[in-house]
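Of the protein chains in this complex, one is absent; all others appear in place.
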Amino acid sequence: MKFYVWGVLAMASLVPALFFLRYWRSSRERLFAFFAVAFGLMALQWTLSSLTGTDEADHSYVLLLRILAFVAIIVGVLDKNRRERRP
Amino acid sequence: MANELDAEIRRLLFERIASYEQLEALLLLRADATRSWSVPQLAASLRIDEASVAAALDALDADRLIEKCADPVSYRYAPADPHTGALVDRLARLYTEQRLEVIRQMSTNAIERLRSSAARTFADAFLLRGRKP
Partner (left out) sequence: MIAAIIYCACGLTSGGCAWLLARGYRASGTRLLFWAALCFVGLTIDNIVLFIDLVLAPSLDLFYWRTIPAAAGLIVMIYGLIWESR
């Protein structure tokens, strides 16, 4: 059952990643690239969990990917705010 | 099998001509480039209400396709540079020869603008100090 859930989560985060990729391409707004990376990393994390059978809660290395995903979001938000102060 | 409009025309339509009112007004102004039109005159010629015409003209003026004279308020065809002028000339020809393509492209643009406004609002939400809408 866990493997099914991981598979669902991997696909369910891949789809938004692709949407963010498209938004980035059409709007040139860099924030979307960061979100695409973040959701892509989440998809990767769940895929790896599924392939290796390791749960994040077992202090496994897949946690690193989750952390990187949120680091990407933080960097993206900071980058956007540095680029555009309130007009 | 429809002929696709070329990339420059598509960009012109997407970036600077947002509605049919703007397109018609622009082409009408271009047709008689030396003349300055007032809003009521344009509204009568285009058979559109004055409010829509005024909004369209202000948008065209902001995109530097026409020129607004302040006193009395009138508008004249004035593309920002010769290259733009050539583009509008080509657009005018396309509008007579391939009107369906132009209309189709503008509909696609309208949908794309809607989609990108939601995306832009998403991105703006992450401005920590907010942005005036």
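Letters A and B mark the chains in the order given here, with residues in each chain numbered from 1 onward.
The rule we apply is simple: a residue touches a chain if its C-beta (ideal position, glycine included) is under 8 Å from a C-beta of that chain, and two chains touch if they have at least 3 such contacts.
Quick caveat: nothing in here was measured; it's all calculated off a predicted structure.
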Interface residues of chain B (partner: the chain not displayed): 111, 114-115, 117-119, 121-122, 124-126, 128, 130, 133
Missing-partner contacts on chain A, residue numbers: 2, 5-6, 8-9, 12-13, 15-16, 19, 55-57, 59, 63, 66-67, 70, 73-74, 77
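What we mean here is this: only the chains that are shown with their structure count from here on.
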Distance from chain B to chain A - Cα centre to Cα centre, in angstrom: 39
Residue numbers on chain A that touch chain B, as the complex places them: 23, 26-27, 29, 31-32, 76-77, 80-81, 84-87
Contact footprint of chain A on chain B as seen in their complex: 112, 116, 119-120, 122-123, 126-132
